[in-house]
Every structure is written in structure tokens, then in C-alpha cells.
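Only a single protein chain was left out; the remaining protein chains are all shown in position.
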Amino acid sequence: MEKMIIEKNGIRGFFMQLGNKWAIIFLLLEFTIFSFAIPGFFSFNGIQVLLINSPFILLLGLAETFVIISGGIDLSVGFIMGFASVVSAKLIAVFVELGINDLFSIIIGIIATLIIGTIPGLVNGILIGRLKVPAFIATFSMLGITHGISELLIEGSYAKNVPPLAGAIGNGSLINIVPGKTVSFFISPAVQRGEQLIEILPNMFVIPFIIIVVFAFILKRTKFGKHTYAIGGNVDAAIKAGINVKNHITKIYMLSSLFSTIAGILYMLRFVTGKADAGLVFLLDAIVAVVIGGASLYGGIGTVWKTLTGCFIILVLEMGLRMFGVPTFYKLIVVGIILIFAVLIDQFFPELIHKED
Amino acid sequence: MNTNKYSTISLNRNPSKFLSIFAKNWAAFFLLILIVVFSFTGQRFFHLANFQNIVHLSTIYLLLSSAETFVIITGGIDLSVGFVMGLSSVLSATIMQRLYAANYSPVWSILIGCIITLIVCIIPGFISGVLITKYKVPPFIATLGVGGIANGITLLMCGGFPVAFLPPYLTEIGNGYLIYVLPGKAFSFFNRPEGIFGEEVKDLIRIIPNSFIFIFIILIILWHVLRNTRFGKHNYAIGGNMDASVRAGININKHLMTVYVLAAFLSGVAGVFNVFQTGIGNYTPFSAMYELLAIAGVIIGGASLMGGKGGIIGSVIGVILISVIENGLHLSGVDPFYRFIAVGLVLIIAVVIDQSFPDLL
Partner (left out) sequence: MGYLLEVKNLTKRFGGLVAVDNVSMEVKEGEVVGLLGDNGAGKSTLIKMISGVYRPDGGKIFFEGKEVKIDSPIKALSIAIETLYQDLALAENLNVYSNIFLGREKLRKVLKFINVLDNNYMHEESKKILERLEIEIPSLRNRISMLSGGQRQAVAISRSIYWNAKLLIMDEPTAALGITEQKKVLDLINKLKSQGIGIIIISHQLYDVFSVSDRLVILRRGKKVGERNIKETNPDEIVSLIVGAEKVSEKIYPEDRN
């Protein structure tokens, strides 16, 4: 098939091609440097730790990817995550109290939370798509509203009384092997003293990963994805082409809300509690990840995989700094610098391969 | 992405004159209504001391909102104001503390701390400005990045702890009032009257907080600049139509640089003032969301994120409205978390009204 590449000669061309892919290169470099500098970084355990902390930024990053490509922004993802962690914790606790067994309480609680969690997104979608409220304002308001509701639900503290089974799922891994004895999935088997337990692929990573793969496919290969790009690129053209922009916008924000809700549920599973501001920190990380990955805040450009790269740049950085013993506020400085660098680089290395995303 | 791009198909209304006037000033009307309501539901709401308290505690937000007003009118946004404020708070406190510990007089410690900090705070604004004008970085990102870096530097300086052991007199100036009156007995300026102790202190009437004078002067100057000077006019022009402004010969780059430096400067002022108010230097945690609240105040006050509209008076009303909501709800015994919900709702109403009456200027 045809591909138009503006050829530049030799070395210069090579560097320009490289510049285009700087995010991946940066990630690999970062990972390599940390692996050498810190013993234990590049190890089975190290990678697991990296992955177990990943779901929040991955899911929020996925949410922001869709929203930002459509030309909007969602500032409420962090607090919807907190909201979901609180709601799921409370619901499960209530069900357990009502005498329903642990597993069912958890399952029903999660399903109910997933449904409830799309409501903020629905409201955002209506405000932005139909009432023409700017995305910044609408989602900022929703941030406040969900924050308020979350705090009211837990009266300032944490959501408690979640059965430990939740924690087992949250901290478990996909594959658990006791060499020579058993293999089990999702939940660790009982381990005798002296036996070794090998855990592969934390659930915390597997769940978002599956979701990411599915939605990356949707964004790239389906009509829904195409329309998302179109709206972000030229909303007028989308309207004139007959796309129902109002409905689509609503769906996008509901999707974002759903991803944030899943992140919140995962938080609850991991920490066996619900916290209203659980997601506060990740909002910024998510948006930065999307931008570092190469999406444009004006819309129309970006992909899920690019965002993924951005997410891991931040995750690796965080873990590296932590293992170095460096206080976390250096992260802010470094992330700020990378962010600005990311945007500047786009100007110095304009897209050579002009295929659409 | 700061704007609502989905408004190409216009809403088709013919508003009556009365409705237009109401809509244009709805924030002020709403404020009046709230004051009336809270006077009934709130304990000691309708009280001189309380009103002064509202203004006093709003000072920081008023400064930050003024900063945002300039930036938003040009069609940009500044997400670093809260963090620059934190930087300024910690920096000034640190300098004051060090100087005082080195046996400089309190006055000098305070003065030098203020001056150096204000000068330093220009730097983040300068960097944002350069990124935005010369390197065409979107303001959202540029100020986010710079703010993050500023926050990081702040945390580096204070290690996460408030800066204490500051020279005396700070809180007295910061929380002082112009006039103190004990009816029938004593009357003084700036300081509590001599010889008043114990029970009598409770009955002391305080009038006009120093912070009010301070913020009033600054606001008047800013209002004048925005409304009556060429700089202010250009501000609106750039926000209304950047292309046209360029062709009219306005030096966009220089202007925007000035605007972002001004915003950073005002944030610096806010930080210094915070030290006067609280007596310690403190960094800005993420959860404080200063910039978002500042922006909310500006929007409620009638500015549009697309630029070209808004003003100091509107922003002041917006900020005061938010403060009154918080104060009123608090005094009415309402759970503090309803505040988030309330502000969110008010903001939405603000924008929906703004969209329904798009041609009001």
C-alpha cells in the first residue's frame, strides 16, 4: 500500500525520523538507565511492582485519550475514581451486612458501581454536548460535585468494612504457581511455610490492559473511533457530514466516566477501602501522559498506544525516583520538564509520516 | 480544548430587555439573594465582623482571580497561579526566617523577604510567557508544566513542612484592622487600644481590615488598567480576535509576556500576603485547587474562556459569591462538602446563562 514519506537525505533524515518517535526512545532509555543504576529495578519483582501500580494512570489516561482526541477535556476523572472507590466500598459493606455472602456482595457491588459511575459522565456529556458548556467548566464542576458527594458518603474519613476477599482479588495475580504443587488464577492459593509462591502478572495490570487493548481497537478501527477523531478535528465538518455530535459527545464522557469508575473499583480492591480523593494525583498524571504521548490538546490527534507510552514514562520515572530514595517532589519538576519538552519537540520535528492516526 | 467547539448552530432567542439585564448581572443578583437567605439561616451571618471576615479570607482568591482575569481575557489560561503562590509563600517565609535568625531587625527581614520574593516570582511568568509566545506551547500545558516545576522547587525548599519562626509583627499587620473602637471607651488606629484587657476585648469593634485596604488598592489599579488604558484595550482585542490585533500592529508577543508575568507577580503577591495572614510559609498542596477556584470566580463573573470578555469587577463578584456560599453554608451548619457541590452548580449555571444570552457584552 502507499505510504508517503518525505525523504530527507541520510543522517538528517534519520534523526528527523527518530525525533518523531522520541517518546518510545525516551521510555526505553529511561528504563535502561534506571535498570543499570538501581539494583533490583529490572527484575521480576521490580516489574511486577511497576505493573501493580499502573492501573490508575492507565485507565485515567485511556479516559483522557478519548476525551482529548474528541477535542474536549475531563477534569473530573480523578474524583470520579474516588467516588467509585467510595461507592463500591460502601455498597459491598452494606451487602455483606445484609447477610449476602462475600463474593456475591463484591460482584453485585461492583456491577452497581459501574452503573452508577456512568452518571457523572452522562451529566458531563449533556452539559458539554447539549448545553454547550465548555468542557473545562463542566468537568471542573463535576469534579467538585462528585468530590462533595464522596465526602458526604464517608463523612470525611474512609469507607470501611470491605471484606478481605476484595483485597485478595486486588492484590492477586493472574497466574499463581507454587512450583511442583498448584497453579491457580486470580487468587493466591494457600501457601505452606517454606514453599515458594510465584506470582505472574498482577490482576491490577491485567484488567486495565485488556480494556486498553479493546478500546485501542475501537478507537482505531471502528466508526465510533473515526467519528471521535472527526469531531476533534473539525466539529463543524462532523455535523455537516451528518454525525450526531451531541450523542457522540455524551457517549465519550460516559466512557471516560466508566474508565474512571473502573479505576476507582480497582483502587478499592487493592487497598480494601474507599477514599474520596484517591484519584486526585492521577488526574494530572493522566493528562500529562496523554500530551507526552503526542496527542494534541486541541483534538483530532493521538492514539491509545501513544498515551500508553506516556503513562509508562511517568510510571517508570516514579518508581525509579522512589527506589533512588529521592523525595517525590522531584517527580513534579521532572514531569514538568518532560511535558514542556514533549510539546516543544513536536514543533522541531513535524510529522514526517503523514498518515492519519 | 478550553472552549466549547460545539456551538456552531446558534440558539435562537429574542430575549426581552429586562431578561437581558437580569442575565447580564445574574451573579450580583444571586449574591444579594444569598446574602438575604443566609442572614436568616446563618448564625451571625449578617454581621460586620462576618462580612469583613469574608473579604479578609477572600483576599488571596481575589488576587489570583485578578491574575486569571487578565490571562483569560486574552483567551489563554494560567494553571500555575496556585503553585507560584506556594513558591512565594515558602520563599518569602524562608528569607524572613533566615534573616531574622541572623539578627536582622524584623522590619528589614520582612521587607527584604517581600522584595526578593516578588522579583523571583516574575521568573515563572517569564518562562510561561516565552514558552507560549516564542515556542507556541499551548497555555494549558506551558503553565501546567511551569506550575509543576515551581511546586517541585517549593517542596524542595521546605521539605514538605511549613516554614515557621518568622519575625514578629507579621500577623499583626496581616490580620490587623484600621480602626478599633470600644464604644464610649477607646478608639485607635492600626493597633488595639492600650489598656484593654480580658472581657473588654470581646466587645471591641474592628472596622476595615488592613487586608481590605490592601486588596482594594490593588484591585482599583488593576481595574483601571484593564478598563481605561491601552494595555487593557489590547488585552480584550487579542482575546477577541488575535489575527485582527496582529494586523492592527499590536505586539502580541510582548503583550502576552507582560500578561503572564503580571499573573505570576500577582500570584507572588498572594503568597507573600498569605505569610502575613497565617504567620507561616506554606506550600500549595494539589488538593487546594487554587487555580481552578480562581478561574471559577472569573467565569462566574462573566468572562468567557474563549477570551474577549470579562473584567475585574465581575471577577470580584464571582470570588465573593463563592466565598459567601462557603461562609454562609458553614454558618448555617451545613456540611462543608456541600461547598464543592454548590460551587460546581453555580459554575454550571453561570455558563449556561452565558451561552443562552451570547451577545451581551
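When the chains are written out, they are named A and B in that same order, and each has its own residue count from 1.
Here is the rule we use: contacts are C-beta pairs under 8 Å (C-beta built on N, C-alpha and C of every residue); 3 or more make two chains touch, one makes a residue touch a chain.
Small disclaimer: the values here were computed from a predicted structure and weren't measured.
**Student:** Quick one: which of A:L60, A:A166, A:I212 or A:A238 touches the chain that's been left out?
**Tutor:** Result: among the candidates, A:A238 touches the missing chain.
**Student:** Quickly run down the residues of chain A that touch the omitted chain.
**Tutor:** Listed in rising order, the touching residues are 1-4, 221-223, 226-227, 229-230, 232-234, 236-244, 300-301, 354-357.
FYI, only the chains that are shown with their structure count from here on.
**Student:** In the complex, go through chain B and note every residue touching chain A.
**Tutor:** 1-9, 11, 131, 135-138, 140-142, 144-149, 151-156, 159-160, 286-287, 292, 295-296, 299, 305-306, 335, 337-345, 347-348, 350-352, 355
**Student:** Within their complex, state which residues of chain A touch chain B.
**Tutor:** Touch list, chain A to chain B: 68, 71-73, 75, 127-129, 131-138, 140-145, 147-149, 151-152, 156, 235-236, 239, 245-246, 249, 277, 280-281, 284, 287-288, 291, 297-299, 327, 329-337, 339-340, 343-344, 347.
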